[in-house]
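Input: a single structure, listed below in structure tokens.
Some chains omitted; the rest stay in position.
Letters A and B name the chains as they come in the text, with residue numbers starting at 1 for each one.
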Amino acid sequence: MNFVEQFFDWLLSFDKETLIYAASAIGAGLAMIAGIGPGVGQGYAAGKGAEAVGLNPKGSKQSTMVMLLGAAVAETSGILALVVAIILLYGNPIVNVQGASIILAASAIGAGFSMIAGIGPGIGQGYAAGKATEAVGRRPKLHSAVVRTMFLGQAVAQTTGIYALIIALVLMFANPFIR
Amino acid sequence: MNGVDLIKACSAIGAGLAMIAGIGPGIGQGYAAGKGAEGVGRQPEAQGDIVRTMLLGAAVAETTGIYGLIVALILLFANPFF
């Protein structure tokens, strides 16, 4: 007996749509794991914000604004993951592609794995948001220079999340494995 | 076994995976809680501002946990695949 071949035979006993949808359910779940990042990062920013308004209540408006601004950037990879999951659930482009069902199903899972990279930018950008909040809380006058540096650094930290999105989109919309 | 059963089985796994996102808000909001408690101890007169900022930031940090929950609930109760 060869259980590897048996397993693949079992998988291929399902029709193409079934296999793709089953894999898409797992892929959507995997993509959401990216949400760890923004959660950690924005929580850090929240803590730094609470600290900043306590230390300098007069600058509390500015530091809260910086916290929210930085946290909004840190949300990006969570949103991207949600978008990929929603596409897999409601606008699944894979199911309309002609090709071997096993490749298409695996591509849905691969897209989900790829989005997990978003943990990184979420944490990192949130850290930057927190530090900028702290800095603005200390010296509100330097608001613009601090926020500019924060945005610049956050943009750099976003890149690997974008790479991951591109790979996920390629797997979903421009799958090179299907001729 | 028919195809819908396979989709349902994998949806159960997908729902479980989506919940893992909850690690993030849990860590982040706990950090905020710690910093809030620290701040309130140091500047009791600013307690209102500190707690309000902590809760505002924590609300923002909750979102991706909610996204995960929504995707899990869709997979469970409004599964578009069958």
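By definition in this document, a residue touches a chain if its C-beta (ideal position, glycine included) is under 8 Å from a C-beta of that chain, and two chains touch if they have at least 3 such contacts.
Worth saying up front: this structure is predicted, and the values here are computed from it rather than measured.
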| item | value |
| --- | --- |
| Full complex expressed as chain labels with copy numbers, beyond the one copy shown | A x1, B x9 |
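Basically, only the chains that are shown with their structure count from here on.
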| item | value |
| --- | --- |
| Length of the line joining the C-alpha centres of chain A and chain B, rounded to whole Å | 14 |
| Touching residues (chain side chain A, partner chain B) in the complex | 14-15, 17-19, 21-30, 32-55, 57, 60, 63-64, 67-68, 71, 75, 78, 81-82, 85, 89-90, 119, 122, 126 |
| Contact footprint of chain A on chain B as seen in their complex | 3-4, 6-7, 9-11, 13-18, 20-36, 38-40, 42-43, 46, 49-51, 53-54, 56-58, 60-65, 67-68, 71-72, 74-75, 79-82 |
